[in-house]
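Submitted below is the structure of interest, expressed as structure tokens.
Every protein chain but one is kept in place in this view of the complex.
Note that the chains are named A and B in the order they appear, and that numbering of residues resets to 1 at the start of each chain.
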Amino acid sequence: MTLGGIDIVVLIASLMSASTPILLAAIGELVAERSGVLNLGVEGMMIVGAICGFVVAVHSGSPVLGFFAAAAAGAAMAVLFAFLTQVLLSNQVATGLALTLFGLGLSALMGQGYNGLKPPSTPDIRFGPLADIPVIGPILFSHDWVLYLSLLIVLGTWVFLTHSRAGLVLRAVGENHDAAHALGYRVRLIRTAALAWGGACAGLGGAYLSLVRVPQWAEGMTAGAGWIALAIVVFASWRPWRVLLGAYIFGGVTVLQLRLQAAGIAIPVQILSTAPYLITILVLVVMSARRGRAALGAPAALGRVFHASN
Amino acid sequence: MLTLEKRPNPSRFWTIVTPLLAVALTMIAGGLLFAILGKNPVEAIRTIFWDPLFNEQFAAYSRPQLLVKAGPLVLIAVGLSLGFRANIWNIGAEGQYIMGAICGTAVALAFYPAEHWYIFPLMILAGALGGWGWAMIPAFLKNRFGTNEILVSLMLVYVAENVESWMAFGPMRNPQGMGFPGSRNLQQYPAAANPELIPGTGIHWGVVAAGLAVLLAYALLKRHIFGFHVRVAGQSPRAARFAGVEPKRLFTLCMGISGACAGLAGLFEVAGPSGQITDSFNVGYGFTAIIVAYLGRLHPIGILLAGLLLALTYIGGEIAQLQLNLPASAIQAFQGMLLFFLLGLDVLSNYRIKRKGAQK
Partner (left out) sequence: MSKTELLAVDGISKQYPGVLANDAVSFAIAEGEVHALLGENGAGKSTLVKMIYGLVKPDAGQMRFRGAAYAPKEPREARASGVAMVFQHFSLFEALNVAENVALGMENPPKPRELAHRIRTVSEDYGLPLDPARLVGDLSAGERQRVEIIRCLLQDPKLLIMDEPTSVLTPQEVDILFKTLRQLAAEGTAILYISHKLEEIRALCDGATILRRGKVVASCTPREKTARELAELMVGETLTPPARRQKPPGAVALDVSGLSVASPNPFGTALQNVHLTVQQGEILGIAGVAGNGQDELLLALSGEIRTDAEAIRIAGQGVGDLGPNARRRAGLVAAPEERLGHAAAPDMSLTENALLSGAVRKNLVRRGLIDWTAARRFAEAVVKDFDVRTPGVGTAARALSGGNLQKFVIGRELSQAPSVIVVNQPTWGVDAAAAAAIRQALIDRAAAGAAVVVISQDLDELLEIADRFCALNAGRLSAPRPTQGLTVEEIGLMMGGSHGMEVAHAHA
């Protein structure tokens, strides 16, 4: 199956892989935002995850350990953010920016001397004959474990938010922290946990870039993926399955754009490269323009400072 | 157990002291970071903060550089600070800076090689318009559709960087550049150049503009009703509407001002210190200016001082790169840390720390 010289099946299979970093970061951020905290530091957490995962994987020879390290590093960054915003009550927007700037700098510093190295590879899972089924095989049964994990996380997040008591409490905290506090819920603790989870997911997403997608370390290699993840959360109206949809659409645009570049189309490379960013803006516009009840997906306490006065 | 208690009035003392404390803490934490990297922390700190000004080997070069680097930082930060005060988050100054430079350069290249007195003023206008126009995209989308300006202005940075690279490789490439990417060097085109005005000081028109912006912003915030409206809108948006502020108009104005300032900074840079559009023309002034704005407490005078300090870290970083083999990115981590400490310490100006259960 080809279209304009591009194989659709390969395109879909590769867009899933291309989307995974953004998907992981976005689904984590979704949980954090549902608890009422806007963490604009996703980009910073991703890139720190990318370098920590890379360094650990290179030294230990185990990509699995690398991913663990990435998740831990992302979570550590998020806890730093939580400390500033939840305990010291700093402005969430500014602190998120600081986290991104700090993460970019720190990762570049840590990554000195790792340029050009190759990490141990993360193999695709062998599904045996399943992988040979036409169309479905390459799309569903030809990926590495992290990609399947990312899908599981989406499923888990959905179950958690809609069907668990803890998820209900998390949503309540994001909806009205004063009321949640009055009922005796520990707003700051819950938010810190949600942020740490978001950071861990962002770290995984970053490591997926440096260990699977590229796979190499380069300064600033996230190139805005964290910001796109933030946009996808808005696109998804804070719903897990729509995050999946959103991430795959963006992955699709990215992959298509790369294929068009490779196909030597007569548009300057730089102009094609703007496509993911322009699409992000377009999608944001479409989502924001749909007002009314859809807009209520946003947690009401998002970004507001919580300070118990009693 | 410590608890926080909101102060009835923000503490003036801590408002002034926290930035200084943040700088001190950053030096300590930065020193630790360098120690971990295996560098001598004292030497690293001295190289970054002391040598640019007082080391005889470097001072001759780096003292004028202080103003050269502080100029764009202050100009952009002053523009951003108005919006930040009103909770308008233009994070895309870097993109507006690039677009200002591109538009200004386009004017210069259109006239090349003619020599007219009005070319440079036209470039200034084009630079401001370029930045303004780029900032109007998020402003329009926000006002018309309610789109989040943080994300849009940021996405546009990546777009602008790609446009810049395209310009350097394509339409603006110097036909006499022997195939190297990058535009003509405007410093070699007198009608379009932004030269050093007083030799040995680093002062060029951009530095003058930054100074003017500081004065203007100071007067605006202190005496003009627009400045008052900006402050009210940031503190309590509903009170601002009650006071007759049109949120959309304010948004457009603040975005426009910050965009134009960033565009101007880009223009002065491309016509002066940098000289040409290349694909690495922008060096992150637009992002660092965010730190400058905060470190300066969103106050024009504070921004002036903060801009000088961060300019110092830029130059110190360059020296440290040469002397100590520190990567350029170390400075970025340093700046991020500075912002962290500042935001964290801010709690001291708005809250009192109390031991739980203690009587007042």
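FYI, contacts are C-beta pairs under 8 Å (C-beta built on N, C-alpha and C of every residue); 3 or more make two chains touch, one makes a residue touch a chain.
Quantities reported herein were computed from a predicted structural model and do not represent experimental measurements.
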Absent-chain contact - pick from B:A60, B:L212, B:A243 or B:I301: B:A243
Interface with the unshown chain - residue positions in chain B: 5, 8-10, 223-226, 228, 231-232, 235-236, 238-244, 246, 357, 359-360
Interface residues of chain A (partner: the chain not displayed): 165, 168-169, 171-172, 175-176, 178-180, 182-185, 292-293, 295-296, 299-300, 310
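In the analysis below, only the chains that are shown with their structure count from here on.
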Separation of chain A from chain B, taking each centre as the mean of its C-alpha atoms, in whole Å: 28
Of chain B, residues touching chain A in the complex: 4, 6, 33, 37, 89, 91, 141, 145-148, 150-152, 154-156, 158-159, 162-163, 165-166, 169-170, 287, 290-291, 294, 327-337, 339-340, 343-347, 350-351
Chain A residues within the chain B interface of the complex: 40, 44, 80, 83-84, 88-91, 93-95, 97-109, 112, 219, 223-224, 227-228, 230-231, 234, 268, 270-271, 273-274, 277-278, 280-281, 284-285, 288-289, 291, 295, 307, 309
